[in-house]
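Only one protein chain is missing; all other protein chains are in place.
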Amino acid sequence: MNGSMTVLRILPEIIFTLTGVAIMLIDPVMPKQASRKPLGWLAAFGALAALIASLYQYSLPVGTAYFGVVQTDAFSVFFHVLISGIILVSALVVLDAVHPDTESLGELFALMSFGAVGMLLMTSGVELLLVFIGLEISSISTYILAGFRRKTAKSPESALKYFLLGSFATAFFLYGIALTYGATGTTRITDIAAGLATSHALPIAVVGLAFIVIGLAFKVSAAPFHLWTPDVYEGAPSPIVGLMSTAPKAAAFAVLLRIAYEAFPQLQNHWMPLLWILAAVSMTIGNLGALRQKNVKRMLAYSSIAHAGYLLVAFTVLSTDGVAAASFYAVAYAVMNVGIFAVISHAGGYEDRLTLIEDYKGLAYRSPLLGGVMAFFLLSLIGIPFTGGFFGKFYVFAAAIHSGMIWLAIIGLLNSGIAVFYYLRVLTATYTKPMDSSPVLNVPRVSAPLCLAMALTVAVTLVLGIIPGRVLSMARHAAETFPVFSTQQTPVPGTASAVMAAINTKAR
Amino acid sequence: MNSIGPLTLLTALPIAGAVLVLILKRAQKLSRAVAIVIAVAALLATLVLWARFDSAAPGMQFQEVHTWAPSVGLTYHVGVDGLGILLLVLSAVVVLMSLAASWRNASHGPVYFALVLLLEAGLFGTFTALNFLHWFIFWELTLLPAFFLVRLWGGPQRGRASVQFFFYTMVGSVALLLAFLALYLATGTYDFTTLAQMAQNGGLAAALQQNLHWGGWSGGHIALILFWAVFLGFAVKTPVVPFHGWLPDTYSEASSETTMLLTGAMSKMGIFGFLRILLPIFPAQMQEMLTPLLWLAVASIVLPAFAAWRQKDLKRTFAYSSVNHLGYCVLGVCVAAKLTGVDPSLAIEKSAALTGVLLQIFSHGLTAAALFWFVALLERRSGGLRGLEDFGGLRKIVPVFCGLMGIAIFASLGLPGLNGFPAEFLIFKGAFPLAGWAATAALLGLLLTAVFLLGILQKVFFGPLGKGQLETKTDTNSSSLPAAMRDLSTTERFALAPAIALMFVLGLYPQLIAGKMAGTVTQWTTPATSATEAYKTTAPKHNAARLEAASGAWLIHRKAQAGKAQVAD
Partner (left out) sequence: MQSHPYTWNYLPLLIQVVVAAGLGLAIVGLSWLIGRGRASKAKLDAYECGVPVEGDARGRFSVRFYMVAMLFILFDVEAVFMLPWAVIYRHLPVLTGSRMFGFWEMVVYLGFVVVGIFYVWKKGILDWTNDRGDL
């Protein structure tokens, strides 16, 4: 094993760890009154370095390291880049939104970095136990981050709800791993498929897979496992919501994709209908729920449930197109959501002064920049051409139609019609002339880090909307790492079809 | 074909203009002037293209192809035929008229002008695109500036109206997108020309049959479903009657200058869709569904005319009248669809109807834009009043205004000598032999149009002075109203003069447009597998000759044009 190569395979994780450790070391020795903003910049630069390291990982040959528990391939690197980017932008947004003397600000930045380590390990881990540890690292960080505004009642409430339901979900996930191990004798994702082919306990594997899916569905807030989402998003600090509605979800989706397509391709007739239902229910509940919200953060929480549904549509497609569409959508969704929360955390403030839709009346008149950016991301969430949202939805539904999922595509498109209503409600409020007494009057000055964050997200959304070819080919490349697609033309006899036949005869 | 062509530059011009206007935002006067200059430049550019457009040649001209995102079938492919060039000129004319109307409107700042220019770019993009995805992107993109134009400037209910407008159109677009995704799945292409060719030689139905397995439906049924989905998209945009719910509110709540754009240029996107997509790609389905389609067309002609008659608000009246006029276009298209096989005896009627549709597109754009311009002028003078009951006897106070607006109303009514007449005449000429009952029923719409337009004329221009003017006289302490209604200023007269002149020119010499459309119409009426080849045979010449004989004196120049084309070949 080449030692330096081994280290390079977890380079972004190492960078994030060192960043977090450095923040932890510097924070306590700084004078108590000193501004913690430099630590935020440190976190941002750490994320930037990790982003560059992730991009560098594209040049590495596909392979595993550390006894085969982590694997760098086009798929994991794709999500490495995405998550590092989200952390970078989120750090900038936090820098803008919080007061320099917010208590334990250093911890916040350290937790962001450590959480990123967990998310990156989730995407690159091919050993279920490592994935579980990554999931726990990222979850525990986000639990704490959600409760960071300790002085208010809502934030700890949100953290507690998130913690209780989240640990419940991870328990499901762990139990699923245990059952899978019982059925196949391995916890290595790449070996499970082979283990299934010779397994004598397939029903147990099916139950294990179901538990794993339930655990991850909690994490991505797919309905009917979505109940925590609105409350948590409402209570958590806005800049953190931007982070936790995107990065951990992207990581959980990556895990789900890897497990579904790499570990359990033989059981696709079992998980496909399951995900079909999850997708349809998530889209519908998310959009219908969002219609009735008065609070922008709750509305976006429901919208994120709906977007999880759109993404799950791509899951059911069972082709390179589907995985590529899901990966692309993850990027498009993450960028626009982080972007819109950047605006909300600036206008609403870290303390959530303004979160009702009414509060946003006239934002565009008070600050044309913020209003414009907000409008841009709302339009992208609707799915207007020349934004990432359009091509994201387009690929997802195109993939669904191409694989004959007509009804799912129709449900999805109807839902995106409903979605127009509530996004436009915010958009309309933004461009309504404010009354003199409206509270949004004193929008604080837009700072440099926020400008940077908005410029980055707007630019990426535009690139995704105008020249999506490059990112799409990267996503496609990522999808091709799954052996199930490379061997699709020549299916190995005695695996999938034989297993399915065995299950069917047993069922009878 | 890798260099940047004229159509791309044309689309880029208003975008650059919009950016420039926003940069010069601080200098209000200057930025407005820049916007007008850009609009004039765009108009000149379209006129240059018009002049260089080879009227006799079939197929697309000024074509340009670039790769964009090949993995999803997205290609940058632009080109215009007669329909495209006509709509380019019309959009440029309407945008310029709208900007000119906004010139004196203090509430329309630089942002308004920039949005209008962006809308113009979207329209240019839509009317030139030949790849569905590329076209769809621009189609959706026009929605944005339009939404903001309605949302930010207009009446008290504009918020609701704009959301309604956006939502209706989005639903239509979703149906369109879904249908084309299915088409792409079956055929592997989004290219309009290729799809049309496939439809003509039967490849499309075969591909649908072979590649789509939806619950055991046959290719024909799937094609029919796709046809209705696409139809929904255009029916909402045009609008065709049961899908017009968004229109009256949107047109009346938007500021009149915006309504000029909505009715003059944007409603033509729907007709464009009918002619560019529905007719060539789904001819068999249109034929199959001809009776319901004709019913819809007749409903779009007659019912809005009734509705217009009952309105008390000038803007709502003209809004319904706009649906009515576009109904003639839909009728023309449907009638043309009746005949796809080679049947020389009816080909003449078909080409008359299609020529009529093209004329009507331009004529309605011009007239409707002019009418709403007059409404804008009236609103500004009366302090926002626009009810029918608010005015009366205007002829005595503002004679020039009444004269010019009267011309526009007569043009809209279809008085011979003005632009509305040849268009509607040709449509009916085609419609009677092909679908007599529909044409007869549509005549009722023509009659009603005359009734309510003359009603407006009578109530507003003649009779006793109405509230609108009385208030201006009694309520002198109100500073928002002018002391007495002023007649058109010299600037306004100069601004309106070209539009009015154009109405006369097109009324007396429709060949100006019809001549340019000759090649396109011939192509549409020649249902050969390859239109280009067919054109080179003698058949079209024969056809063209018969056409002239049948289509009346205003088509007299066609022979010369066609002859020229033959020489060129």
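Note that the chains take the letters A and B in the order they are written out, and that residue 1 is the start of every chain.
The working rule: contacts are C-beta pairs under 8 Å (C-beta built on N, C-alpha and C of every residue); 3 or more make two chains touch, one makes a residue touch a chain.
Note that this is a predicted model, so its numbers are computed, not measured.
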Seminar exercise, completed: Contact partners of the omitted chain among those displayed are A
For this session: Sort through A:24, A:277 or A:369 and give me the one touching the missing partner chain.
Result: A:24
Exercise. What residue numbers in chain A mark contact with the hidden partner chain?
Worked result: 1, 3, 21, 24-25, 27-29, 103-104
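By definition in this document, only the chains that are shown with their structure count from here on.
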Problem set entry | Separation of chain A from chain B, taking each centre as the mean of its C-alpha atoms, in whole Å | 44
Problem set entry | In the complex with chain B, residue positions of chain A that touch it | 379, 382, 384-386, 390-391, 394-395, 397-398, 401-402, 404, 406, 409-410, 413-414, 416-417, 420-421, 424-425, 428, 431-432, 467-469, 472-473, 476
Exercise. Can you list the residues on chain B that touch chain A in the complex?
Worked result: 68-72, 136-138, 140-141, 143-144, 148, 151-152, 159, 162-163, 166-167, 170-171, 174, 177-178, 181-182, 184-185, 213-214
